[in-house]
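Accompanying notes for the structure given below.
Here the complex is missing one protein chain, while the rest keep their positions.
Should a chain be cited, it is by its letter among A, B and C, assigned in written order, with residues numbered from 1 in that chain.
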Amino acid sequence: MAIRTVVWGENVHEQTSEVVRAIYPDGMHETIASALRQDKAFDVSTATLQQPEHGLTAARLAETDVLLWWGHAAHGEVEDTVVEAVARRVWEGMGLIVLHSGHYSKIFKRLMGTPCSLKWREAGERERAWAINRGHPIAQGVGECIEIAETEMYGEPFAVPEPMETVFVSWYEGGEVFRSGMTWQRGAGRIFYFSPGHETYPIYHNEGVRQVLRNAVHWAHNPAPAWSTVTEAPNVPVAAAREKIVQKGGRLHADGDKGLS
Amino acid sequence: MAIRTVVWGENVHEQTSEVVRAIYPDGMHETIASALRQDKAFDVSTATLQQPEHGLTAARLAETDVLLWWGHAAHGEVEDTVVEAVARRVWEGMGLIVLHSGHYSKIFKRLMGTPCSLKWREAGERERAWAINRGHPIAQGVGECIEIAETEMYGEPFAVPEPMETVFVSWYEGGEVFRSGMTWQRGAGRIFYFSPGHETYPIYHNEGVRQVLRNAVHWAHNPAPAWSTVTEAPNVPVAAAREKIVQKGGRLHADGDKGLS
Amino acid sequence: MAIRTVVWGENVHEQTSEVVRAIYPDGMHETIASALRQDKAFDVSTATLQQPEHGLTAARLAETDVLLWWGHAAHGEVEDTVVEAVARRVWEGMGLIVLHSGHYSKIFKRLMGTPCSLKWREAGERERAWAINRGHPIAQGVGECIEIAETEMYGEPFAVPEPMETVFVSWYEGGEVFRSGMTWQRGAGRIFYFSPGHETYPIYHNEGVRQVLRNAVHWAHNPAPAWSTVTEAPNVPVAAAREKIVQKGGRLHADGDKGLS
Partner (left out) sequence: MAIRTVVWGENVHEQTSEVVRAIYPDGMHETIASALRQDKAFDVSTATLQQPEHGLTAARLAETDVLLWWGHAAHGEVEDTVVEAVARRVWEGMGLIVLHSGHYSKIFKRLMGTPCSLKWREAGERERAWAINRGHPIAQGVGECIEIAETEMYGEPFAVPEPMETVFVSWYEGGEVFRSGMTWQRGAGRIFYFSPGHETYPIYHNEGVRQVLRNAVHWAHNPAPAWSTVTEAPNVPVAAAREKIVQKGGRLHADGDKGLS
């Protein structure tokens, strides 16, 4: 069964900047989607900020296996209810791939629990993203590193939780480094952050970057049934205990109470 | 210099439940504070929900090295602005120790980025919290396990991110298990969650539990200067780059822009 | 393409103990293999201690995607050269599933770098292995826990490195707990340890346990090409540097030296 993949794009600078439109005439989300469509295992669609519920209704999220997120200028315009719905789907098992300036998106900060801050410089300098674990599924097919001719520098410290795995670390011409590819697990959902992708450079036309995006969708896909009860805190009554016990001690709750937890 | 420690208590059930008041006549926060006051390295005070800003003004947080958090009935009454202020202090380096039902507090969920859900049963059953790493600072002085005669069961799955270290795992009479002591790092701040502590049992009078609280304060204390810029995303201009580079390529930002990041 | 899976069995107690032979008349490795053969995606064979090179020649290892390891009485009889060959294949990308008393095998201790010690009791008590992350691939299809009527108790502390993920934690009738399912990554290889499986009880006939074995083979399989250079420390000459540099400073090595590292 196809991996149902949605590319979410903010779609703002493509409308307002000649520089960006020249590189991504159909929008960045469509260029990202075109990379994924090279893999026939994926069923790829797009969604944008401007659509009702930003194109991410509960029904659509329920049918999404992996979501890619690119945003920059309009993080604040994303509705909190949509952010919560996406977070819940990640906990249930949807994969999430956060791209570049998405480090400051509401959804990424929500799932990390940290500021997700970093240093930056928009100078078109050279970047080289080195694969840390050659055997990692996300690093397949790109050799020892990905060369990016012109990039925005993102520099450490990057205020995120220690990752499950560091997949890429980037070198910059101006002297900085950045952990440019990292993974985390949140509930049943896998999260991958990948930093290359500033909108004024043709980075999503880079073959190595496009390969990483495809690899990441495969990696982030969790085929298990959705963990639909992940937000519940159920009471286990004495009568349902796996070992026979008797009620003892003081109580706040009477039998059958929903409880505070 | 003393470790400035604040015990935050919700202080609700102590006022409304005869059962709880009988065990904690001065409030749970005072009993927890009494455990800490046995260590002369700590300067211990308390704060409660009912105080202005819940007793956690910016000025007080700035002078707090380690914060302990116990809440249960009134998580929803904690002001979001206070939650954000506490989160920021954790990122800057304040230690945070979250106790028992605090698993569902706004601050813990904020820092974990997950539902923090679990199973529970209030039946006064026996719990045995086993030390996983005998050499861990938080497990010192309690032997191979802590026996708790009557407890509320908290059962897996506990929906938190994979911890930095699993320090305790608990066995319950009714047949469940729980990762009852775990650590995480968020920014410069260390976080410890410890599950024993239901208000209808005298758990904070247990010597092993009290030892763990003292150990945890020492462990969570980060003596480094506050990482006050942890939420900032500074631009590094071309002229300030460590290696000489020249501006190239398309740009969104003009020189001196504050930028989007 | 089929996942080429080898079940390695020590095959000692099956020959010397009536109790064990009654439960595993064809050897434990054959019963384990029978669980895997229920999945047509696997190409399953077995190997035993008594075969030349313990059935694990370099040629066979090179064609093995996932290796399962059960040993107990004769860890010391496993040749060090075979242990090193297996370790190397794990680093290259072969999955390794270590079962029960294999915690004390040479290969597991080699890859962990720790004593891998634990507590134990052979009393036929009840065990309940709880799934920690319901969404983890290895925990699929077994519900919230696996009940094992008679088991050998393995108790904490289990002296292994902090895992990548804790997948199962076990409860024992006698009062102990154990992290009974854990994962680690070593080089390109994935490692899963699963503790149920003492030879005097019919544990590998338990459907939940058999499901976990199948799940674990899928999880441990890394389809990437073998990372054949994982043990090499190559020199990158000045002329081959990605950025133009000039030779400076003192040197130990002349051009073309193989070097010390």
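Keep this in mind: a contact is a pair of C-beta atoms (placed from the backbone, for glycine too) under 8 Å apart; a residue touches a chain by one contact, two chains touch by 3 or more.
Model, not experiment: these values are computed from the prediction.
> In the full complex, which of A:149, A:177 or A:224 touches the chain missing from this view?
Hidden-chain contact among the options goes to A:177.
> Of the residues in chain C, which ones touch the absent chain?
13, 17, 19-20, 23, 72-73, 87, 91, 101, 103-104, 110-115, 117-125, 150, 153, 155, 159, 161-162, 164, 173-176, 184-187, 199-201, 230-238, 241-243, 245-253, 259-261
> List every residue of chain B that touches the chain not included in the displayed model.
With respect to the unshown chain, the touching residues of chain B are 92-93, 128, 133-137, 140, 145, 147, 164-165, 185, 187-189, 222, 224, 227, 230, 242.
> Could you please point out the chain A residues that touch the chain left off the display?
128, 130-134, 144, 155-158, 162, 164-166, 169-172, 175-177, 179
Methods note: only the chains that are shown with their structure count from here on.
> Fit chain A to chain C on CA atoms, both being copies of the same sequence, and give the resulting rotation angle in degrees, nearest 5.
Here the rotation carrying chain A onto chain C measures out at 180 degrees.
> How would you label the chain A and chain B contact, same or different, if same means the shared numbers make up over half of all numbers there?
Over half of the interface numbering overlaps between copies: same.
> Could you give the separation in Å between the centres of chain A and chain C, each centre being the mean of its C-alpha atoms?
Result: the chain centres lie 31 Å from each other.
> Going by the touch rule set out above, which residues of chain A reach two or more other chains?
164, 185, 187, 230, 242
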